[in-house]
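Okay, so here's the structure we're looking at.
Apart from one protein chain that is not included, each protein chain of the complex appears where it belongs.
What follows is subunit A.
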Amino acid sequence: MGLASVNTASEGMQLCIFDLRRGQQEGQELDKILFFFPADLPFATQLSVIGLSEGLITFTRIFSPDAACEVIEAERHSHVFYEAESDIWMVMVVDKSKESKAACQVDALRKVLKEVHSLFVLFHGTMRSMLEKETSGGLIRSHLYPFITDYLSDFLIGRKLQLPSFHDCLMERGTVQMLTVGREAAIEVQSLVKVLECSAGTTSCYSLVLFQDLLVSTTLSPDDTISLFTYAVLRLTPHALSSGATSWSYLQRTNAGSQVPALSTITNSGSVSDNIYRSRDASLDQENNCQVKRPLHHNRWFRGNDGFLASDIWGTDNGSQTSVTPIVYLQLTEERMYLCAYQHKSLTIILLVPVSSILNGEQGLSLVKQQVLENASLKMLMVEEKLSKGWGGENAYHVSGYRYLLVDDERVSRASPPAKVMTLAKESLLALSKLREEVNLEKKRAKCSSSEVNCDKELEICVRAKNGAWVIARTSRGKELYMVLEKASETLLYAADSVEKFSNRYCSGVFSLD
């Protein structure tokens, strides 16, 4: 039964991870494969996918030594490549359905690969370090399988994987969405952050403050912020905890109805694959298998009585009966941090405390938590109240007449609410999706051809599509604006004027001409 559902689910997609440094001898090719979804595909098929990928990586390096194969586009499939770590490649093979044939969002799919990799690194460290720790590959395989299948289950709608398509061209994966706060609230938040970080008693802790599914404040590096924000929105925020509620964040696409079968599918398939991998990796023993943690496992976080979020994913502490606090890795420093999350109504606060600064594990951490509650709970109440008052609701960032996506420095984005985007005609979305591809190419070209670090492309494209909609892209000073105006009048000047107005009002004039 489980197997059958996997097959249905994976019809449209294959995902593999392989290490080019492994299995270079004939007969050992299987050793390259670190992950393959669906796992029940015959090895010969798996190897053929990897063989083609590897062949093209080698081939393209003849001409493009610095940037090897990124995508193979065939009539019926797209192969999207991402070199996650040096010589470790992730390749996603997507079936082109009739609908999406016109516009396969290669860049969006690559961002999916990038996202799952950065989440994996957040909880497990780099794949390479894991491979170095345990050279047979058994350890990493046993970790990758449940991790990625848990991640993919978020894309399941019913029994089908809904990967990013042209419908999603007004959103940007791998960015954070910020809450706009008033001056007063900003000062409150600032002082809360100060208090929080002092509570831990060390100077090197970091915090992340979210309101609903939006980021309010961060003291982490941009990359770590994106990973942690992504995780929080997927599993920690109030929406994520009460999986019955519908979220308006693009990260949470699953609805309550689909989650249960999705989960069972994945769990079952997980055990199937475990068997497969176990038969291949004799070294991987039962004990090892039990230690595999599944940070993306659904419905495993809950709010404790003290307001802190807890999960049994990492097991329970033998002495105190409390659940074990997860540890995450920071990308730049590779520092190990305890992840403590506190929630009050819509406010979620994530505090990262260096493992090295806590001497006696969970006991030490509970002291820190206590400290936080004592020093900051009042401030948290106040901040939550202030933010709630200023919060305009789900459609807070809807601008009537416009369907837009605003990306700042490829890290922060704001967009029309998905429900509003859904009102657009398919033609408009297809046109924008195509336009975004063009812009991505121009951006890439600007990056490649310019030796300067700062090579922001200035670009303005306004297209009047066949259906009469205006589809617009602007890039300026590292900011990008994409827009669909369906009800605008016929003239280019009117459309340009609309962009100008929007720019002046919501982008502090970045895209204005004067």
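Everything that follows uses one rule, which is that contacts are C-beta pairs under 8 Å (C-beta built on N, C-alpha and C of every residue); 3 or more make two chains touch, one makes a residue touch a chain; residues count from 1.
The rule is short, and it goes like this: contacts and distances are computed from a predicted model.
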| item | value |
| --- | --- |
| Absent chain [UniProt protein name; select from "Large ribosomal subunit protein bL32m", "Vacuolar fusion protein MON1 homolog", "Pyruvate dehydrogenase E1 component subunit beta" or "ACPS domain-containing protein"] | "Vacuolar fusion protein MON1 homolog" |
| Candidate in contact with the missing chain, chosen from A:201, A:307, A:390 or A:468 | A:468 |
| From A:116, A:431, A:484 or A:507, residue that would touch the chain that is not displayed | A:431 |
| Chain not shown, touching residues in subunit A | 48, 51-52, 55-56, 59-64, 66-77, 101-103, 427, 430-431, 434-435, 438, 441-442, 444-445, 448-449, 451, 457-466, 468, 492-493, 496 |
